[in-house]
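One protein chain omitted, others in place.
So, chain A:
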Amino acid sequence: MPSVEILSRIQFAFTIAFHYIYPPLSIGLGLCLVIMEGLYLKTGLAVYKDITRFWIKIFALIFGIGVATGIVMEFEFGTNWATYSHYVGDIFGSALAAEGIFAFAMESAFLGVLLFGWNRVHKGVHYFSTCMVALGSIFSALWIVIANSWQQTPAGFRIEGHDLGARAVVTDFWAMVLNPSSVDRFSHVIIGAFLAGSFLVMSVGAWYILKQRAVTHAQAMFKVGLSVAVIAALLQLFTGHRSAHYVSKYQPAKLAAMEGHYDSSAVAPMYIVGWVDNKNEQTTGIKIPGGLSFLTHGSFSAPVEGLRATPKEDRPGAVNFVFQMYHMMITIGITLIGLTLLAVFLLWKKKLFQQRWLMVIFAWAVLLPQIANQVGWYAAEVGRQPWVVYKLLRTSDALSRKVTADQVMFSLILFTLVYVLLFTLFIYLLTRKIQHGPDISENAEIEYDGYYHDNITYHPTKL
């Protein structure tokens, strides 16, 4: 049987990767809902009301699974990584507690009003709830990314005790919160989430346009999605550059792995595509000579620290994996910019919705930001190995001492089965909801009147 370390790492990677399908969608959809409902309140047009209510239902589905799989993450720190929990509790714990009390509580309470409060509370109160849910999901991401960033670039702490009793203790709360990578990584993550949500909205809109169904509604939602996506795609170029810059400064071994750069100090190229042979420490591919030097130091001839500058036991092992994931993320990022700019141009020319081929691309493009978000995290997390807390605590030292391989194997199999089932049901129900489409108001004049109707006829399929 594989070791406890390998099994625990697989389990954590699997459960977090699965969980991470949902929060970016909630965050991005939250922002789109704020825009849609805002447009409805501003214009009073039934089309915005219909698409708001349609997306609220999809939001509920996504949010529900996000919560259920997120609780697993919180408790897994304790179950599988007890030594780590003890080591970072003083710091990581406070960020997690702050997330719960400041973000999650707000999100969940207002979610109740968002989902069930339509026509029960005044429309202003409902809109306020929508905004609070969106804001809450962003705060959630903020605290979680802060906690993760501290592990990448620890700051504002000192080490107490030694060996198994060692732990990091906070000395400066704000230095810990605003550690060198917090801001860059948070902005990169949150914009990735906006892209995930807005591309889902555009994908569904494009699909209705292709099927010639609810075309007015489809175009309205597509435009909302596009307005978020084009800004986010362009901003992501900037935050991506900032993130690469912090990595070059604080985690040079990770950057070197991302570009497959081995020479301890030499001018480094930037690869468009490539392959890393980690055994012979060689990288081949199509490259921009001096590209990485320019990116990090602003000069094509400046030397960049490579992997050999770090002792072998302190640098990531899966260099090619990190390289490929990082490059896939960048390729997708550039593609998203191209796609959204093209769509905006065609929209301006009033030709967008006639381009069937582009609508087909957009219907499938929902997968692109999802993949980019996933692989970006793979590059970031595998690239900082063998450390769980950078240069302080090794992943292999962070385990629970009393947990056995049998136990982890049991839970890993359990989670695999449950998540396969969960994902199948999610895709099935999402497809059903999309196929059902938005309920279109027959009378465009009927407005949200802010009163609760006891006699609302509910959908006949819900007996």
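Operating definition for what follows: a contact is a pair of C-beta atoms (placed from the backbone, for glycine too) under 8 Å apart; a residue touches a chain by one contact, two chains touch by 3 or more; residues count from 1.
By definition in this document, contacts and distances are computed from a predicted model.
Chemist: As a check of understanding, state which of "GntR family transcriptional regulator", "Large terminal subunit of phenylpropionate dioxygenase", "ABC transporter ATP-binding protein" or "Cytochrome bd-I ubiquinol oxidase subunit 2 apoprotein" is the UniProt name of the chain not shown.
Modeler: UniProt lists the chain that is not shown as "Cytochrome bd-I ubiquinol oxidase subunit 2 apoprotein".
Chemist: With the missing chain put back, one of A:Val67, A:Leu237, A:Ala266 or A:Leu392 would touch it. Which one?
Modeler: That would be A:Val67, which touches the missing chain.
Chemist: Which of A:Phe14, A:Phe102 or A:Phe300 touches the chain that is not shown?
Modeler: Hidden-chain contact among the options goes to A:Phe102.
Chemist: Decide which residue listed in A:Lys249, A:Lys351 or A:Arg432 touches the omitted chain of the complex.
Modeler: A:Arg432
Chemist: Which residue among A:Tyr20, A:Tyr48, A:Phe92 or A:Trp150 touches the omitted chain?
Modeler: A:Phe92
Chemist: Determine and list the chain A residues touching the chain excluded from the picture.
Modeler: With respect to the unshown chain, the touching residues of chain A are 60-61, 64-65, 67-69, 71-72, 74-75, 77-94, 96-102, 104-106, 108-113, 115-121, 160, 167, 169-171, 173, 400-403, 407, 410-411, 414-415, 418, 422, 425, 429, 432, 453-454, 456-459, 461-463.
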